[in-house]
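Only one protein chain is missing; all other protein chains are in place.
When the chains are written out, they are named A and B in that same order, and each has its own residue count from 1.
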Amino acid sequence: MNWVGLAGFGLVILSAILMAGLVFLRRKSTPAFREIPAFARLRKAIGLAVEEGSRLHISLGRGGLTTPQSAAELAGLEMLRRLSELTAASDRPPVATSGDGAVTILSQDTLLSSGQAALSTGYGATAARLTGLTPFSYAAGALPVMHDENPSANVLMGNFGVEVALLTDAAERGNTSTLAGSDNLPAQAILYASVQDPLIGEELYAAGTYLKARPFHSASLTVQDILRWLIVIGILVGALLKLAGVL
Amino acid sequence: MAELRCPMCGKPNSDELKKCAFCGARLKPLLASSPDNRSPIHPGEEPVEQRTSEVKRGIAPFGEPESIQAGDVPTGENIADLEPALPSWLRDLRDQDSQTPPAQPEKPFADEGWPFPTGAESAPQPADAKLPDWLSGLEAGAKEEEEVPDWLASIRDKSPIQPGTPAEEEPIAPSEGTDWLGRLRQEEKEKPAPTAGGAPPFPPESTPTASALLEDLPDWSSDRKSEPAPDKPGPIQAAPDEAKPPEELPTWLAGLQGEPEKDTAVPPTGPKSAPSEELPDWLMKLQAESKTLTPEFPRIDVPFEESPDWLAKFETKAPPAPEEPAAPAFASPMESKSVEEPGKIMPDWLAEFEEGAAPAEVPSPAGLEEAALPAGESEANLLMETPDWLSMLKPEGGEKKAPAGAAEKPEIAPVELPSWVQALRPVEAVMAESKAPQEEEKEEAAIGGPLAGLSGVLPLSPGLGALRKPQAYSTNLQMTEGQQRHAASLERLVAAESEPRPLSGQTRLRSTNLLRWIIALVLILAVGLPLATGIQTVPGAVYPSELSTTRGLINGLRANPSVLMIFDYEPALSGELEAAASPVIEHLLLKSPRLAILSTSPTGPILADSFMKRITTPPEYVNLGYLAGGPAGVLGFAEDPPAAATYTLEGVPAWQTPTLQGIQALSDFAAVLVLTDNPDTGRTWIEQAGLYLNTAPMIMVISAQAEPMIRPYYDSGQIKGLVTGLAGGKAYEQANEQVFQGAGLTRRYWDAFSAGLFLAEVMILVGGLSGAIVAWRVRRSKAEEGA
Partner (left out) sequence: MKLKGLFSAVIAIATGLVMLVGYFVELPILVNLRITILNWVIILAAVALFLGLFNLLAVHTKKIRSKEKGGIYSLILIFSLLITLIIGLWLRPDHALMALIFKTIQLPVETSLMAMLAVTLTYASIRLLRRRNNLISVIFLVTALLILLGTVPLPFVGHVPILGDLIRPFIAQVLAAAGARGILIGVALGSLTTGLRVLFGADRPYGSDPSRGEK
């Protein structure tokens, strides 16, 4: 193992230790995080959806679980689980769309398990849908869901590319609120221009904490902050050393 | 069980009831308490005369009163034993009267038209009638003691006594001691009796006067007047009755009615004739009240200690009243009140004072005759007939006529409530207070009529009395100004809490299709015209820095190199990527490479195949098809390419073809050319496969959108060559002009691309500026409205 690998392995171990320690140390206290307006509006949108008896549309993007974008897909799946639990009392369960087969299977399992936990009978095998295998075919397949299903809100969380502009444009045409977040930089730029409350950068991975603060979610955000500061310090120190000629 | 008819509703009720079960009116008039049952006299019925001996006495100091029922023969009793208990003044009277001859019995009130039946209606008793028991005792006692007073003797002479009266009854002999009665009569003449307000219950001509009262005396009183004077007058001695003309009245009674007394034999009793003690209160009251005789009959109190023995003898228990029909109805309402009990002497006008009296039984006229007193003793009888029970009589109607509120003093003085407490009182409480006077009025309504003196009775008129317009009550809450202000401020606070707070910062713009159509039209024209006309509007070329490096790498490849080409772009971006990659591949084809095509996208192999078939002289290539697994697949292919991609797209073992002969590892390739539009895909190939390339360079042709993420890898040396988007392709193509003649794909796209991009910039600039101006004006107007 070279030093890069060793450093990476050490970083993983350190993160695991920090996360476990924070979980056990912060059992009784909830850390305070900054307010993200997107999640505040999402809570209101959820309430409106339940009251109106309408459904939510959760789109998980086109990424796969075997790609580096799997973390965004996992964050989207966690959001899907949480939203399905919150809207279990609604007349219509949420509908999930994705552009990957494995993600479609997982989203279907998530919806069914949440529906069974809530004793809801509205969750069927077609609650999760594979709308396309390519990004634009996936976006093209998701547009009818947004038009015909009349969702009260759209939640786009996952790995999206530039095709997310088609989804946000369709949401604007339908005058529905949209919460969107992607780990793709061009998609983030598009989301900033077309969505009221985009999730930029790491805010995508904070959804679980803001919707329902569980110990591991809160600890993971804290670990991210700690590691970020460590990286900042390392970059600064490395730059200084580079300037000094040491490196 | 006897039935009583209610005087108000006329419905039959049980005689055991005191109040009517239908209307709640009293069945029995309010008379002096008497344990005896007396049948009430109902309206329309004729009152039945009763003898005094048959009237039960009230409370007496000498034991339980005994009432003599109709038909019963009063038992004679020797009242000489009771002589010591007589008051002295009564003894004096008795002595004085014993010396005076018995006067003719007079019919009291005979000429006054007294509506009530009097003893005059009954047959006069013979003079030699047997004295009643209670009077006989008096006679015997009188012989032994002092003389009978004149007033008593006069009474004895005047009041007729029935011959059939019991021997025990002693006639009351009027004596000279009755001067005071004459005085009363005198005074009565001088002062006419005032009448009550309103219509009297009985006609004016029948106003009860002393004479009328005297006429009301039962027969026994008239019999006693006719009896001879006893030898020894007792306290009250009944003189033998003599036939007394109805016009003659006892002097004492005549004085009550205010007429000159013809018979002056009875000297007015005065203080000197009276015993050393004063006149009995009941007499004085009677004297006083006779002056003001009104329909409200005065209260006559007879002190117990002054009641004569003969009166006490009548305080005996009366046997239960036999079930006889009710007394005949009286001619006037007042008649219904004069309920008499058998064995109890009570004038009708005094009967109303008895409360809760049992339905009195009207004795038969025979009983009354038997109990008649001598005529001469009528006056004395009347005086003496005011029994103790009369002293106990209190006009309860008068008491109840007083306002209910005034009669009761509140134990707790009413506190003045503050205004806000008064305002909180319910409307019912306000109405109850306002209703109190009405109830008081109702309490006072029981005046006059047969139910005079009773309270809580229904009015005489049908319905609820006089109809009045109901009082209007305000439903508005009584509040002061300060309370109103406080209530208004509280209401505002509560309303403000319930008002939904508008969401801030959520402005949702309306989608305008017109703008979309305009943008689309402009862009179509901008792009279509140069393509259609072939006009070239963009002069010059741009040579990026990485262009030379990339060209150098390709120029440095040996002849017939094996090159791995990765087609990882989507069909949507095939136009840009193919335009950017065409000059690079054309430059590479100059080396006659052996190409291996691979893709991690499902559509990659087909895109690659279509791209290669557009080349005029395509080289030999092997299409390895789709590589599943993403980075894992790339890593697997990088580690062992034959194992990861065994067959070609046609199903032929790929690594045994001449194209890939001698290639077993990734490092065996001369170069790796990655065509991708996705920066993540590019990073994947760089990160996963870069370690396994060794000296083979990795060249990437990327879309313009992936440049920010991929350039650092170029800058760090992880990739050796980089061509970015249409601009890079244009520059590379321009660099190949020396080799490739004619305009390439990039050249054709470049002018359209430039025009379209320029017009998009213009629209963005203009639209942005207009949006900024509109937003600024909206913000300013909101600020002005807020100010």
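The working rule: contacts are C-beta pairs under 8 Å (C-beta built on N, C-alpha and C of every residue); 3 or more make two chains touch, one makes a residue touch a chain.
Quick caveat, the model's predicted, so the values are computed rather than measured.
Novice: From the list A:Ser59, A:Ser90 or A:Ser137, pick the residue that touches the absent chain.
Specialist: Spelled out, the listed residue whose C-beta touches the missing chain is A:Ser137.
Novice: Who touches the missing chain here, A:Ile46, A:Leu83, A:Met157 or A:Ile190?
Specialist: Hidden-chain contact among the options goes to A:Ile190.
Novice: Touch as defined at the start, partner being the missing chain; which of B:Gly456, B:Pro571, B:Pro619 or B:Pro642 qualifies?
Specialist: Candidates B:Gly456, B:Pro571, B:Pro619 or B:Pro642; residue touching the omitted chain: B:Pro571.
Novice: In the full complex, which residues of subunit B touch the absent chain?
Specialist: For subunit B, the residues touching the absent chain are 507, 509, 515-516, 519-520, 523, 537-540, 542, 570-575, 602-603, 605-606, 609-610, 613, 623, 625, 628-630, 632-633, 635-636, 639, 649-651, 704, 707-709, 711-712, 715, 725, 727, 750-751, 753-758, 760-761, 763-765, 767-768, 771-772, 774-776, 779.
Novice: Kindly note down the residues of subunit A that lie in touch with the hidden chain.
Specialist: Per the touch rule, subunit A residues meeting the hidden chain are 1, 5-6, 8-9, 11-12, 15-16, 19-20, 64-66, 68, 70-72, 74-75, 77-78, 81, 85, 100-102, 104-106, 108-110, 113-114, 116-117, 125-126, 128-131, 133-134, 136-137, 139-140, 144, 148, 162-163, 165-166, 168-169, 183, 185, 188-190, 192-194, 196, 200-202, 204-205, 208, 214-217, 220-221, 223-224, 227-228, 231.
The rule is simple: only the chains that are shown with their structure count from here on.
Novice: Under the touch definition given earlier, write down the residues of subunit A that touch subunit B in their complex.
Specialist: Going through subunit A, the ones touching subunit B are 37, 41, 44, 64, 66-69, 133-136, 161-163, 172-173, 175, 177, 184-186, 196.
Novice: Hey, which residues of subunit B end up touching subunit A in the complex?
Specialist: Going by the criterion above, the answer is residues 503, 505-511, 570-572, 601-603, 629-633, 678-680, 683-684, 705, 708-709.
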